[in-house]
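Excerpt of the complex: some chains, original placement.
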Amino acid sequence: MPDAPLLSLLHIAMEACATLAFAVSGLLEAARKRLDAVGVCIVAGLAAFGGGTLRDILLDRRPFFWVVHADWLWGLLLLCVLAMLFLRAHHFAPTERAMQWPDALGLGLFSASGTQLALAQELPGIVAVLMGVITATFGGVLRDIVCNEIPTALRDHRPYALCAFVGGWLLVLATHAGVPAGWSLVLAAGSTCGLRVVALVTNYSLPRWSSGALPGD
Amino acid sequence: MPDAPLLSLLHIAMEACATLAFAVSGLLEAARKRLDAVGVCIVAGLAAFGGGTLRDILLDRRPFFWVVHADWLWGLLLLCVLAMLFLRAHHFAPTERAMQWPDALGLGLFSASGTQLALAQELPGIVAVLMGVITATFGGVLRDIVCNEIPTALRDHRPYALCAFVGGWLLVLATHAGVPAGWSLVLAAGSTCGLRVVALVTNYSLPRWSSGALPGD
């Protein structure tokens, strides 16, 4: 895996896009719930950094990403201020549609890097995959819990965590097969992101509990 | 305390039954809330392992139980798949009734072992008892929070955490009195479990706030 400055820059740019998408999801949900300025910043921050922070707590890793790169907290604050100044009702739907794509990128990137961090601690495959899934999805889960909703990721019957799950296993297999870390990351992130894009494009929905399977049906 | 292989096997079998009961409680609540496959697995996992994981985070213990024994994650996954394939609406009520007993076992076992782990870190009695209560009850609390409900353990006026509280103090007293660890564990787990069974059988309900004590009465 060539590690030229250009590649490194590309990686940072992709992470910034993905984090932006996560933060915007929090921002929009906070706005819908009529939270105040503090609520908007906290929920956007949870959506952007909550998953990685929870993973680091579980893996006992310090310092957190947003402690080392405190600039990102400033960026988040700026984003929230700009949104509160300029966001209008008719921007919500198009923003959400536009954010689906960098969000898919983030799902791939963050789940793959979460899985890789866990593998580096020699954790079992299934634990590493779970850490990847947590990294990518628990920001959204925390966002929804704080906003008093059942987390979308757990109930919308769209493949989201599932894409990260599949990509995570590819990373585990590639790592065990001796593929260099850089390439396994690209493979896993690409597969997860690709699966998510396919799911979005085809509007695929996971099978539901069969009719009559649940009380009250 | 004889530590024969048979006893050790019995201990594992009891823990498996209890964990199953916790996981099933998550599974059923996830199903009632119409969560998707991901939600079912996450909520069942939180219910089964959330309490112990929170305790370990508070006590700064690593690795977590489900990291060392990753087989249990596979078991959980299998359980969720089987439930989604075979569970029908008319199974819910009998399953829940049947699970009350291994759940009481889990309340005893996990609260006693949580208290004992805290005592081993030389924490004060009340902190150790609290850790036991957290171990046994916060899986259910997290399950309910994610499912957007006020946690049952905090509002159903049934002695649940309270049984663990009493059993925890017995463990603290027994430990301070020099009773060997194995026997104190059996004493505490047995008392907690027994109290819970009595509460279930007698349908005992904790006293409520007296009438007129609360606004809106």
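Labels for the chains are A and B, by order of writing; each one numbers its residues from 1.
Here is the rule we use: contacts are C-beta pairs under 8 Å (C-beta built on N, C-alpha and C of every residue); 3 or more make two chains touch, one makes a residue touch a chain.
All values reported here derive from a predicted model rather than from experimental measurement.
J.: Copy number of the whole complex, given 2 identical chains are placed, is what?
T.: For the whole complex in this structure, the answer is 3 copies.
In this section, only the chains that are shown with their structure count from here on.
J.: Where the centres are mean C-alpha positions, what is the separation of chain A from chain B, in Å?
T.: 30
J.: Across the complex, what residues on chain A touch chain B?
T.: So the residues of chain A touching chain B come out as 57-58, 60, 123-127, 130, 141, 145, 148-151, 153-157, 160-162, 206-209, 212-217.
J.: Any idea which chain B residues touch chain A in the complex?
T.: The contact residues of chain B facing chain A are 30-39, 42-43, 53, 57, 60, 62-64, 66-67, 70, 73-74, 84, 87-89, 92-93, 145-148.
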